[in-house]
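I'd like to ask some things about the structure below.
With one protein chain held back, the other chains of the complex are shown just where they sit.
After this line comes chain A, so read on.
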Amino acid sequence: MIGHLRTWPIVLALSILSAPLVLMYAYLFIDTVTNSPPRSFIPNEFTLEHWSFLWETRPGRPSIWRVTLNSLLFATSTSALVIVVSSMAGYVLSRLNVPGRAYFLAGVMVLHAFPAITLIVAIFLVLQVVGLYNTLIGVILVKAAIDMPLGIWLMKGFYDTVPWEIEMAGIQDGASRFTVWRKLVLPQVKPGIFALGLFAFLLGWGEFILPQVLAPSGNAQVLSVYLAGLIADDNNFDMNLFKSVGLFYMMPVLILFFFFQNRLMNIYGGGSKG
């Protein structure tokens, strides 16, 4: 009980401090399903008109479902690419005696520290030359490449915790190096792969700059670009529509977090507990 008395001032202070945030989120939601008279915070009618973007496509804009599908494709593909490459590269860097391993690791680290935005002009030119500008594939490749250094380092860290003897035992048991990796080592780093996949998915889902620059229009547009298009449109500016789309955009992320938050924490734990 004493503990309770001691902590209530802190709880109060925190409540007051976070009230603006809570209000912001509350209004984000409330505004998408109501209308308020001008200059008032109190809504006076319930409406679904702000969500109408779900069933009717606005003139001059792609269908929301097309864009959502693009976002989904973009996030899952980058995540899959990052998982596949990192889980292999991480293993090689952790276990095999590759020449120049230390330099490679340092190089990967530098790449990770490099702000992707500084490369964007060069990437833009490259994509144009190879004909992947304004395609989903092009931007997927770029995004995956940018996420990969972190993924490789992370997976190397997970592999480093797997005891060396397990692999030797597998080899003695007659398994090839690849089978050992597939059947014995990979299962030990499953938590890492899962966390990395989720992480890469969320990064892909939230990515804005790359698609905006490299695949801005038409069939390749993703949700973040669509959303930005709304706010940039001076002719028919609609704040509530913007909020509705924003909420729609956030939903998958919230759901993922809700279900997988524990697994996601693993990325910081880095252990082989699963």
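To be clear about the criterion, a contact is a pair of C-beta atoms (placed from the backbone, for glycine too) under 8 Å apart; a residue touches a chain by one contact, two chains touch by 3 or more; residues count from 1.
Methods note: contacts and distances are computed from a predicted model.
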{"item": "Hidden chain of the complex, named as in its UniProt record, picked from \"L-lactate dehydrogenase complex protein LldF\", \"ABC transporter ATP-binding protein\", \"Cytochrome c1\" or \"Nitrogenase protein alpha chain\"", "value": "\"ABC transporter ATP-binding protein\""}
{"item": "Contact with the hidden chain (one of A:T118, A:Q172 or A:N236)", "value": "A:Q172"}
{"item": "Residue among A:L184, A:L203 or A:V253 touching the omitted chain", "value": "A:L184"}
{"item": "Contact set of chain A toward the excluded chain (per top definition)", "value": "163, 165-166, 168-176, 179, 184, 187-188, 272"}
